[in-house]
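Right, I'll just put the structure down here and ask away after.
Of the protein chains in this complex, all but one are displayed in their positions.
First chain written, first letter: the chains are A, B, C and D, and each begins at residue 1.
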Amino acid sequence: MFIGKVVGSLWATRKDEKLNGLKFLLIEKQRNEHEADPALVVAVDHVGAGIGESVLITTGSSGRLSFDGKSIPVDMVIVGIIDTVDYPKE
Amino acid sequence: MFIGKVVGSLWATRKDEKLNGLKFLLIEKQRNEHEADPALVVAVDHVGAGIGESVLITTGSSGRLSFDGKSIPVDMVIVGIIDTVDYPKE
Amino acid sequence: MFIGKVVGSLWATRKDEKLNGLKFLLIEKQRNEHEADPALVVAVDHVGAGIGESVLITTGSSGRLSFDGKSIPVDMVIVGIIDTVDYPKE
Amino acid sequence: MFIGKVVGSLWATRKDEKLNGLKFLLIEKQRNEHEADPALVVAVDHVGAGIGESVLITTGSSGRLSFDGKSIPVDMVIVGIIDTVDYPKE
Partner (left out) sequence: MFIGKVVGSLWATRKDEKLNGLKFLLIEKQRNEHEADPALVVAVDHVGAGIGESVLITTGSSGRLSFDGKSIPVDMVIVGIIDTVDYPKE
C-alpha cells in the first residue's frame, strides 16, 4: 500500500461495461514527506475522495476486495482518506 | 492502472492456443502530461482501441477479469479508451 | 519479501469498513545493511511491531494470508519482527 | 506482457519436483526497438522457443494459466514466438 495524492481525473466513454459507474482518479504517489513520484497512476475511488486529498491505495487482487467479490477489472483502489501521517522526525 | 498510448502492434503465429483471436498492441506508458516511459509493454485489446489512442490499462489477475473468467494467459489488458484526462494545473 | 524499518504511522477515519481496527505503519525498505529506499510504503501490522523495529514484510495476495482467509483489501503485511540479520561480510 | 529475447538457458538438478521437465530460458527484456534492459530474467518456455528468438512473455498468476490449471510454481512464461513487431515510426 502507498500514500497518494489525488491530482486529477479521467473519462472513458468506451470501456469494459463492468467499469460503468466507477470514478477514476489520477494519483501522484508520495514517496515521502518531501517528494512525489513523477509517474502518475490511475486508481478507482471507493471512499468518496476528492482532488487534493491524501489517500491510502491498495494494489492488485487485494484492491479488488474492496468491491466485495465483484469481478471488476481494476488493480488500484483508494481504500481510505488519510487524516494524518506521522512521518519520521529528521 | 495506468494511462497508455497505443504506438504499435505485434504478430505471433506460434503461440498458446488460448491466445488465438486476441489483438496484441504495443503500449507506451504515459508517466504524466509531458513524459512517456521509454520501456514499451504489450497489452491485449478488449475495447477496440487503435494506433494513437490514449487508453486505460489494468494489469495482473485483475486485467484477466475483462474476459469474464476465461483462463487466458494475459497480464495487461486495455479496459477503456480515454476521452479526456484532467491533469493537474501547473 | 523484504526487510523494512517502521518509521511512522498514519490515520484514516473515512475508509473501507473492512479495514476497521487495523494498524497502518509507515515503512522504510532496507535495501541492504547501509542503505534505505527513499520511497516509503504502508504496511498493516499483524505481529505487534513498533516504531524503530526491523520487520519482515510480505506483499500481494500472499500478505493477506496472514489474516486467515478474511477478504481484507491490504497488499503489504508485517509478518515478523526481525531479531538478527546476518548480512554478507564485506 | 512484454517482448523478450531468448539469450541463454539454465540448469537446476535439485529443484521443486513440480518443475521437472520444464525448460528455463534466460530472457533479455526489450525496452523498445533500440534498447534492452540489462537485468535478465528467467522464463519457462511453453511454445518451443530457441536462442535468439523474440518472444511474448506473460507474468504472475496469468502466466501459469498456460499450463491449464496445473499448480506449477512459475511466474514468467513464454506464451508466443513473435513474427513481427510494428514499432512506432520515428
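Note that a contact is a pair of C-beta atoms (placed from the backbone, for glycine too) under 8 Å apart; a residue touches a chain by one contact, two chains touch by 3 or more.
Bear in mind that the values here come from a model prediction, so they are computed numbers and not experimental data.
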item: For chain C, residues in touch with the removed chain; value: 1-3, 29-32, 35, 37, 46-48, 56, 58-66, 68-69, 77, 79-88
item: Chain D residues that touch the omitted chain in the full complex; value: 7-16, 18-19, 24, 26, 28, 38-44, 60-61, 63-64, 71-76
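Everything below uses one rule, namely that only the chains that are shown with their structure count from here on.
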item: Centre-to-centre distance between chain D and chain B (centres being mean Cα positions), rounded to whole Å; value: 19
item: Whole-Å gap separating chain C and chain D, where each centre is the average of the chain's CA atoms; value: 31
item: Contacts with 2+ other chains: residues of chain A; value: 60-61, 63-64
item: Pairs of chains, among all present, that meet the touch criterion; value: A-B, A-C, B-D
